[in-house]
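Comments concern the structure below.
Omission of a single protein chain aside, the complex is shown with its protein chains in their original locations.
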Amino acid sequence: MDFLTAHGADVLFYLFALLALAGAMGVVSMRNPMYGAISLLLTFLAVAALFLLRGAEFVGIVQIFVYGGGIMVLFLFVIMLVNLHRLPEIKLFGGQSPFAAVLAVLLLAFFGWFFLQVKFGPSLTRPEVFVTARGETLGNSQAVAWGLYTQQLLPFEIASVFLLIAMVGAVVLGRKQ
Amino acid sequence: MPSAAEYQLLAPEILLAAAGLLLLLGGAIGRGMGNRESALVSIVSLALTAGLVLRVQSVIPGRMLVLGGSFVLDGFSFFWKLLVLMATALVVLLSVRFLDEGNYRASEYYALLLLATSGMLFMASGYTLLTIWISLETMALASYILAGYFKRERRSNEAALKYFILGALSSGILLYGISLLYGATGTVQLAGLSEGLRNAQGNPLVPLGWLMLAAGLFFKVAAVPFHIWTPDVYVGAPTPVTAWLAVASKAASFAILLRIFYEGLGSVKVEWQAVVAVVAAVTMIWGNIAALTQQNVKRMLAYSSIAHAGYVLIGVLAVSQVGLWSVIFYLLAYSFITLGAFGTVILLERKEYAGETIADYAGLARRSPFLAAMMLLFMLALTGIPPTGGFVGKFYLFAAAVEGGWGWVAVIGVLTSAISLYYYFGIVLNMYLRDSDQTTPTPLHAPALVGAIAFCAFATLALGILPGPFIDFAKNSLLPLP
Amino acid sequence: MFDWVHNVPILSIVCYVPLAGALIVMFAMKSGQEAAIRKFATGVVFVDFLISLPLWFAFDRGGDLFQFRESAPWIDSIGVRYEFGIDGIALLLVLLTTLLGFISFLSSWSAIHTREKEYYVFLLLLQTGMLGVFMAMDFFLFYVFWEVMLVPMYFLIGIWGGPRKLYAAIKFFLYTLVGSVLMLLGILALYFYNAGGLLGWQGLGNPATFFIPQFHEIGASIPLDLQVWIFLAFFVGFAIKVPMFPFHTWLPDAHVEAPTAGSVILAGVLLKMGTYGFVRFSLPILPDATLKLLPWMAALSLIGILYGALVAMAQKDMKKLVAYSSVSHLGFVMLGLFALNGPGINGGVLQMINHGLSTGALFLLVGIIYERRHTRMIADYGGLSSEMPLYATAFLIITLSSIGLPTLNGFVGEFTILVGAFHRVWWWGLLAAIGIVLGAAYMLWMYQRVFFGPLTNSENKGLPDLNGREILYLAPLILLCFWIGLYPRPFFRVLEKPVQYVMEKVDHTYATAVAAAPSAVPAPAAAAGE
Amino acid sequence: MRELLWVLPVLPFVGALLNGFVLRHRVGKKAVAWIACGVVGLAAVLGLLVIADFLGSPEHAANKPFEQDLYVWVPSGPLATVHDGVKSFTVDMGFLLDPLSAVILFVVTFVGFWIHVYSVGYMAHEDGFQRYFTYLNLFMGAMLLLVLGNNYLVMFVGWEGVGLCSYLLIGYYYKEEFPPYAGRKAFITNRVGDFGFVLGLFALVSTFGTLKYTELFPRIAADPSLLTGAGHLGLTLAGFIALCLFIGAMGKSAQIPLYVWLPDAMAGPTPVSALIHAATMVTAGVYMVVRSNVIYQLAPSIAMFVAVIGALTAIFAATIGLAQNDIKKVLAYSTVSQLGYMFLAAGLGAYTAAIFHLMTHAFFKALLFLGSGSVIHAMGGEQDMRKMGGLKKHLPATYKTFVIGSMAIAGVPGLAGFFSKDEILHAAAAGGHWTLYTVGLITALLTAFYMFRAVNLTFHGEFRGTHEQEHHLHESPPSMTVPLWILAVGAVVSGFVGLPVEEWNVFRRFLHPVVYAVAGRTTEEHAASVFFNVALIAIAVTIALVGIGLAMRLYGGARGLAADEAWERRMPAVRLLFANKYYVDELYDATVIRGTWGLARALFRFDAAFIDGLLVHGARNLTLVSSMISGLFDKYVVDGLVNLTAAVLGLFSRLFRRLQTGYVGSYALVLAVGMFALVAVYMLLERG
Partner (left out) sequence: MTFEVTTTHYLVLSFLLFTIGVFGIVARKNMITVLMSIELVLNSVNLNLIAFSYQLSDLTGQIFAVFTITVAAGEAAVGLGILIALYRLRETTTLDRAVELKG
């Protein structure tokens, strides 16, 4: 019990990490894309939780809204549209998947070996609060907002163009003529 | 807190984006703007943008960081902006006749073109990995759409699909690399990054980071083995879009590649030079050899553009003044040449691969000597034979390599460029040495297009015979060497 | 009388008149008016020839090494300049080019009947390219012309060639291109060594330039290993052009497939560019490497001499035979150049001219008979001398000149070459002399089979003898053959300075020897020159 | 007067130019004949005047030659010579007149002129009349260049020139198969000789940097050490040069093993055989050896080699001469044999004797050839002696002169041949070379024998030819008989300039300045007792008479061919061997010629298959690929090297295309692998 109180955060991390991985595995292994989408949602939520565990409340919430809301709906919608159960995949994986598997293992081994070598010092700050450029302490959302609208304003503007293109593209490609 | 004054410096990008919006509106209102009008608007707005770029350049003293150090204004960026604008303008000229063929909404096409181009402008000036990446995505997303713009054609759609999936994957890799670099240095701003890397020696995240970042960039410039998407996409996409990908997109990608490698990764120069050398060599060999047996001209040009990416990489890896402006000059020449070549392809192209095979060029010299002469010139330039810009460009690249001590890369370079004669002259051989049969198509009648081609030819010759001014131009567009 | 030559950019004029002609033909003349195009183009080259003649008279034998200098900035940023100028060697080659150019145009009148407009355009462009190569004093400029030249030649072979023309054309182009790109690397290495340095080597820090005499200056100071590398790079480029033994296989194909004019120019001028490259660049700029690699060069040349002669002997096709004989003759030239002494180099350069004249004439003669009978097979002929006495006489004279019979040009060249070779290493002379015997064998054998014996093949009956035009373009060649054979002194006189220059650059022993006995040189030819 | 020396060679060239180009096909045979003979006659007269003037000149008084440089011919540039350091090697177009060249000049112009005259009649009915005289004049010019040149290169010019002319004149009847072949054979064989000649010249040049006689010989004579140093092939320098020059002489003067061309050369018109292949050109070798006597004196071993070769050639050819039925062939082999004689003399150091024999031989051999020509003319081109016989009554003049010539060559006392031969044999004996002496003696015997065999078969007995031949038999026109008589006179008197008695031997004294006294070497003079001389003469005379007697005995009167048939029966092998010239031609054909050919063909195949087709098989295995490549250029190309490169490249090209499967998944895989590879490469490059 006291263990939980001591290491609650850590336990939660492992829990959500497992959920995220499970969801991911589900995505790549489910035959029916619908189930795939569901497990993807699982991953999204787990990841969101992990964000929160690292004190990124704002991003966590955005993750839930955008992914869990927008993107997921989009996927489901398309899946409905092309109602796939009429044409189930004969084979799930392409011919190259054995290689892909081998490669995945290799990548994990190789990069993992690297990552485990990395020495991180203790985290610098109290998780809840971040300090903005101007030095006063704010809530996370506020801080992110500050950053977003000051130094990172330019990317923010460009993102608008990006989204415009995405919109136009979706229309152009999706529109029946 | 960025001042309003600083935003004035964004005028060109803003103007272009606005032009894109205008076209969208124009397309939406009523029966919508037609092909010609949209093209006209695009040309004008591109020209205005170019004007603004020059204006901005005139007020900028040398080099200037604005908007919280996320946006840089220097000769380098101006050069690329102008190059990209010029290329896009020519692509617009190439597109007009082409869009008439398959009837698709022209206005959105041009709108996407302009918006993407504005993305490229941002790329040229981006100074934080974040800015660069988001603007890169902007360009990429638009090019996916444009590649699939002729959506009722299976090839176009297939191209879009392949380009999209692979592009997404590559940008994922690139992004992962960025995240690692961020983790290692705590910043995404290039100057800070370079500084941080100097301190982060021995941190395993660093090599992984920049390698994955490099992988993403190599994908954009189509260097082996990340070229894999190029042939299919080039063949499948509408030819003007192909030309645009081969020139504008490639140029912008090289701009950020140089920017990141020189300014961001300057402190790990020695390491990436070696890697780039290998990639360059492999790319030249692979691209040229694979092109040898192609029968489809677009595909052959795709491989040739891969090969040329390899040549440009020579200039990149020889970190020196010569190397830098050889890259700049070469891409300038390459743009004209490639646009001209694709323009000729367009003139002969018909639905469903027709007019795209080398055999379709048989006897072109008899049917339309002028066009054949142009094509001959472009082929010579691509091979790197004087008196064309292609030769001068290659000359400087190899010069840079020899000077920088990359003799072996230079040797591979010259030998492969000799090999390339093989397939480039496959076309010449058909145009001049073979006689045509009735199946071979006669070129379309498209004054604007022919004009564009002629202009490219003229530029190619000018770059070859009087490269002096252009080189001085390039010399004013250098980056600080790491 | 010819002072005006010094007041005009005579070289540029000579070089670009054909180009101008090409442009005029290209844009101002319709494909319909073949006859007009033909006459106009020929007129252009003839005028060009006339303009080039004063060079011979205005050239100051005792004066500067390079004369008629023209100099203008071109690409300042890397020190490329537009530098024209010719020394004695170049002078002879330029004149040879203009003359052979004119002749080849004349010879084309009856030979070419398809796509004449393009034909003459390409021929004119080729002319400009070749002249530029010999006139350029800036390495960059040189390279530009060197490459430009390939394109028209490709088309000449590829469009108007024989049955395997497509193959021969691309083969010719590829071979020479591979060579020249490697040469380009050599040029760059020189350039950077002269300026900033490159790879491992510490440079000299001179102002960056491609000016050839500058490279001559720094030649001796280049470290041996770098010299060897550059030499090899150049070697590939030049040896393929020459062509020396292992690289010769493009030559027979190109010759056999090319139209007569093409062969004439190919043999007469293009091959000389390789040897010219050696004597202008490899020897003076890379003396140590030259001395180091001397045995190899000589070995290849000797193999070329004997190999070419023997293979020529086995040929059934006249043109192929002449082509292989070229391999042999160029072997002589190379041997002479690499003898690195007065007679050797003098003879080598003179032999370039001789080979240009006699082999060019041979191709013309073969072309003449080919136009009449449309076969080049020796077996199809025999007993022609009764049908075409004039033709037979001309053919005989040229044959004799090519097998080096005294009083004809071939002899003077070969003899001096052999003297030089023998003097360098006596058995070089010995082996090369065997080549002469073989030369006589295959040439006379061909002559006999074509002209002597009974007139077996009825188709050869009543073949028309040489017509006026053919006599017109053969006569100057034959006269020149006799001139060089009987009184070659003017030519040696022109070569004197450049050759001594080369020798002093390449052969330290010679330079010291001269210092020791200055009375021995300049040669009496110089003394009695005026 | 002697300043006109240079005109001598020019005159015939002018004639050739006129007949060959300027007046080609424009004038009648008469004019042609006048021009041709005119220039040569002029040359002959002028020659005499020049010589006369020279004899009276101070140079001659001072035993110096008269020299004249026209212009600088080949200034071939600086050369670091062995003895003089760097000097410019330059050759002048220059002429020289000294006793030696004077003698030959006289012989050439005199004999040459009369042969020209003779030809007018002989060739009267040929259509290539003008061409013939063009060549003939050309030959005269070249010959005079050869003789009068004041350096080896000018000599070489003439040397090659006469070679060319003989090539052209042998192949004069070019419409037939054999003559052109014979001509080429002659030229190539000579080229083989020239190959040696030029090597000798190269050696001289790289040693002295000059080829001028007057710069070479006095200097060498004064200081032999210049040439006694080590040369090449293990010889001294002198030895090497002497050997090379002699190889040249072998070719030109038809010595073993390069004599094969001369008999075939008889395919040319008879006057040509008389002029070129008997009187003048073939003796050029002898002239050259004598001219270079200094060098030979310094190379005793090579000199002896020359003598031996000469002796061998002499007897060898003589034996062949025994069994020939073609009258011209007999004369041809006798020429070869006599040339051998001359070289025997030269080799033994009896240079004046050699030249003496050269002169006399020129007269009587020319005479004999012209005589045979007259016979052939009368017989309508028939050359086989078996078809002749009894022509004495039909051709009296020819008969008489022919007999005189035969007696002269056989060495009948009082005639030219007697004196010159005797001097040679005397030199051999006096030098103590008894083997050579005996060989010479036997040769003399054989010579006498086969000559009179020829006389008998041709003129005695009764006619063996066909009837219409007999019907046409007639004495030749005066234009032919007059030269015969003139030469006959020459054959008789020319010997008296060199009487065997030292005091009266004008000739030797005249030539004396030509033979250099080399420091520390004994000259050719052998003091010999009168008895010794008389004995030698006696032996020689008896031998000659025996030979003649034998011939008369076997072939004289009406015996005809009986002797030959008898011989055939008794020792067919020997007979066959002789008749077929020891099968030497066959031997050469089997070895040298076929050898070269085989090599040539082999190399060509090598070229087609290997150089140009490295591993054609490799290319074949990749047919698919190569066809794809060649499809770009030409379908039926079979060029291995390029194909192979192309094939290999194409192979890879296809391989790369394979990787372009079109499946997005595999592309993605490639990307991922690429990323991995990039890291791997980095690891390799950086972490070692």
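Some observations on this one:
In this document, chain identifiers A, B, C and D correspond to the written order of the chains, with residue numbering beginning at 1 in each.
Definition applied: a contact is a pair of C-beta atoms (placed from the backbone, for glycine too) under 8 Å apart; a residue touches a chain by one contact, two chains touch by 3 or more.
The model shown is predicted, which means the values in this text are computed figures rather than measured ones.
One chain is not depicted; across the entire complex it touches A, B, D.
Residues 7, 9-10, 13-14, 17, 20-21, 24-25, 27-28, 30, 33, 36-37, 40, 43-44, 47, 50-51, 54-56, 58-59, 62-63, 66-67, 70-71, 74-75, 78-79, 81-82, 84, 87, 89, 91-94, 96-97, 100-101, 103-104, 107-108, 111-112, 115-116, 118, 120, 123-125, 127, 130-132, 140, 143-144, 146-148, 152, 155, 159, 162-163, 165-167, 169-170, 172-174 are the ones on chain A that touch the missing chain. In the full complex, chain B touches the hidden chain at residues 130, 133-134, 137, 141, 144-145, 148, 151-152, 154-155, 157-162, 164-165, 168-169, 171-172, 175-176, 178-180, 182-183, 186-188, 231-232, 235-236, 294, 299.
Residues touching the missing chain, restricted to chain D, are 657, 660-665, 668-669, 672 (touch as defined at the top).
Throughout what follows, only the chains that are shown with their structure count from here on.
Chain centres were defined as the mean of their Cα atoms; on that basis the chain farthest from chain D turns out to be A.
As a whole-number value, the distance joining the C-alpha centres of chain B and chain D reads 77 Å. Separation between the centroids of chain C and chain D, computed from CA atoms only, is 36 Å. Annotation for chain D: residues touching 2 or more other chains are 632-633, 672-673, 679. Contacts with at least two other chains are made by residues 208, 422, 429 of chain B.
Contact residues of chain A toward chain B in the complex are 111, 114-115, 117-118, 150-155, 158-159, 161-162, 164-166, 168-169, 171-173, 177.
Residues 663, 665-666, 669, 672-673, 676, 679 of chain D touch chain A in their complex. Residues 94-97, 99-100, 103, 106-107, 110 of chain A are the ones touching chain D in the complex.
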